[in-house]
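Read through the structure below, which is laid out as structure tokens, and then see the notes.
Incomplete set of chains, arranged as in the complex.
By letter and in written order, the chains are A, B and C; residue numbering begins at 1 in each of them.
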Amino acid sequence: MPSFSHFFETLLSSRELFFEAMQVTLKLTVVSILFGIIIGLFFALLKISNVKVLGYISDVYVYLVRGTPLIVQIFVLYFGLSSLFLLPDFWAASLALAFHNGAYIAEIFRGAIQSIDKGQMEAGRSLGMTAGMAMRRIILPQAFRRALPPLGNQFIIGLKDSSLAAFISMNELFSVATTLGSNNFDEMTYLLIVAVYYLILVALLTVIVRGIEKKLAVSD
Amino acid sequence: MMEKREMIRVDKLNKSFGDLHVLKDIDMTVQESDVVCLIGASGSGKSTLLRCLNFLEVKDSGSIIIEDEETDLKTHDVNKVRQKVGMVFQHFNLFSHKTVLENVIEAPMYVKKVPKAEAIENGKQLLNKVGLSDKADVYPSKLSGGQKQRVAIARALAMKPDIMLFDEPTSALDPELVGEVLATMKELAKEGMTMIVVTHEMGFAREVADWVVYMHDGRIVEVGHPTDLFESPTEERTKEFLKTTQLK
Amino acid sequence: GCGAKEQTADGMKLVDKEKFTFAASGEFKPFSYMEGNEMTGFDIEVGEAVAKELGLEPEAKKMKFASIIEGVKSGRVDAAVASHTINDERKEQVAFSTPYYYSGPQIFTRSDSDIQVATDLEGKEVAVAKGSTYASSAAEHTDNIKQYDSDITALRALSDGRHDAVITDFITGKEAIGEGYKIEGRELLGRSEQAIAVSKENEALVKQINEALEKLHEDGTLKEISEKYFGEDITVLPE
């Protein structure tokens, strides 16, 4: 274990590189979660649709993602898709992470939608709304609110998972830490430093998510 | 009653859930301004009948003619027909993420494409009518059960339906809150609204209903004026039901 | 397939036809490492020199070691200048240039260890970096092999008292000792040839790179780069 003074000096001297990397990590996380929400919503709707085949498609997607390590998914998507068309690194990494997050988010949305009282849909339909309109205007807004806490949780997981983007050449936090660590023959110090950055980001995210939850709680 | 317009005609309506035959050859005609009370034991099919009339359940066979229009999910735009039929549920089903006023203007604005200002104006009038003008900007969670049900009535009325269906509108309410909802419904009846009401409120049925329908095991067993049906039912099963059930 | 690549007049397929895009890990001092935001080191300078000969702008891309070859094969980069050792299995997957340096595995242990030569490794726990060719060198002497993510991690663990020996490149070991790792070098285990790896579908590029390397040999550029980093010339085949 590094001495505290060494740790602290290194923390200070490396801050600029880490600040930059932090921005990459945040961008990766935000973009992959946003796309993950879109993907997740799509597959959640497939799953609750009354068409069985669509439900199966959704099941297979969720099973593949939950059944294999993320690092495998990242490799396969990044290099597999590369042979078809070349996305810029950032987008390739973001989409791979989004594909992963999407499966978990799909489960979150599915649960949230199914937890909304059936009477809400019926009330909408009885007022002349189409199923789509009732879903869009009545069910989803309420489901979103209910999904927020687990979504916030997934956000944090997504943040940490973005560390695996290091393997596909993104200069995010973890990548910078291992590079500096191996360049300086001092892995432990840099890993402890990067842990501090993650802890701060997670704390920040937690506060933000709580804030949004509170704001959306007006109707309770 | 004969010169009035026919609002609903149900002919040989049948509905099953799997093996369970819930509605058996239901025939019923409801004319303009009629107030019909539907009574019967739990499971007799009252809710299912109401839900078929509003297409929340899909009938198996038979016909439902609403305002002289045959309705069939396959050939008709059921959402159009539905707009003529308002429904009030036992558990209110207010949109919990919207304020009282937003609940009321939602369907006019997004289904009927009424301009916002007009929808709001009409919505406020309706809230006034049900005695809740001061609650326009409040969320449903802040309302009592009776207030919620009155908002639900205003919300249904906002679509200017010709027929209103009520499925046990007061049975989820604390006893002291039943009165306010019944009062609102009475007023509606007085204004000439065509209404079908599933209820156990004997007082309401006596005072307001033009006729009462007793259902048993998926069939309409007896139909009659409230005083007749309550005091001298002709059918054996009706007698039994009235004896064992505590109509209030 | 490298569907998305641009083709130059002389048949090279490039990610960007103005540039020579090559990958290195940036985690393999002194061959590739970071100076601030810039990757540098022996491999990088070789790559840059090659680019210059090709008349292209050098573009060094940092990738985790484990993903570099897939990067080459899938066309994300034009080449890997990342100290990849040539062997037969690998030749089936990528095309190698002529070697641009020669190195060799060496046994490293703690100073209290009595391991001197390869035969002493019998029954000992030997660590190597995953993806290196040293696992097979080690397997000739012992069954007890540990694979680490990187050479540095393996050496670090050795220095901390884990396992009995590490087989790694003698240059890497030397660097680690310089950084204060409590380890010592023992017997050298032969020679290895390091080369630039290119996609098999890019014959033209391999040919151009080979010509460039030959030029850089002849004009002394490679020797100069080598002496800058190692104080000796590792770019020629030792006798």
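FYI, contacts are C-beta pairs under 8 Å (C-beta built on N, C-alpha and C of every residue); 3 or more make two chains touch, one makes a residue touch a chain.
If you're wondering where the values come from, they're calculated on a predicted model, not measured in any experiment.
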Check: With only one chain per type on show, what's the overall stoichiometry?
Finding: A x2, B x2, C x1
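Note that only the chains that are shown with their structure count from here on.
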Next item on the list: Averaging each chain's C-alpha atoms to get its centre, pick out the one most distant from chain B.
Entry: C
Margin query: Quick check: how many Å separate the C-alpha centres of chain A and chain C?
Written below: 35
Check: How many angstrom lie between the CA centroids of chain B and chain C, rounded to a whole number?
Finding: 80
Checklist line | Inter-chain centre distance, chain A versus chain B - centres from mean C-alpha coordinates, in Å | finding: 46
Notebook entry, point to check: Which of the residues in chain A end up touching chain C in this complex?
Noted result: 17, 20, 75, 78-80, 82-86, 89, 166-169, 171, 175, 178-187
Check: Where on chain C does chain A make contact in their complex?
Finding: 1-4, 15, 23, 26-29, 33-34, 36-37, 61-64, 66-67, 70-71, 73-76, 150, 152-153, 156, 175-176, 179-181
Item checked: Residues on chain A engaged by chain B in the complex (per definition of touch) -> 117, 119-120, 122-130, 133, 137-138, 141-142, 145, 218-220
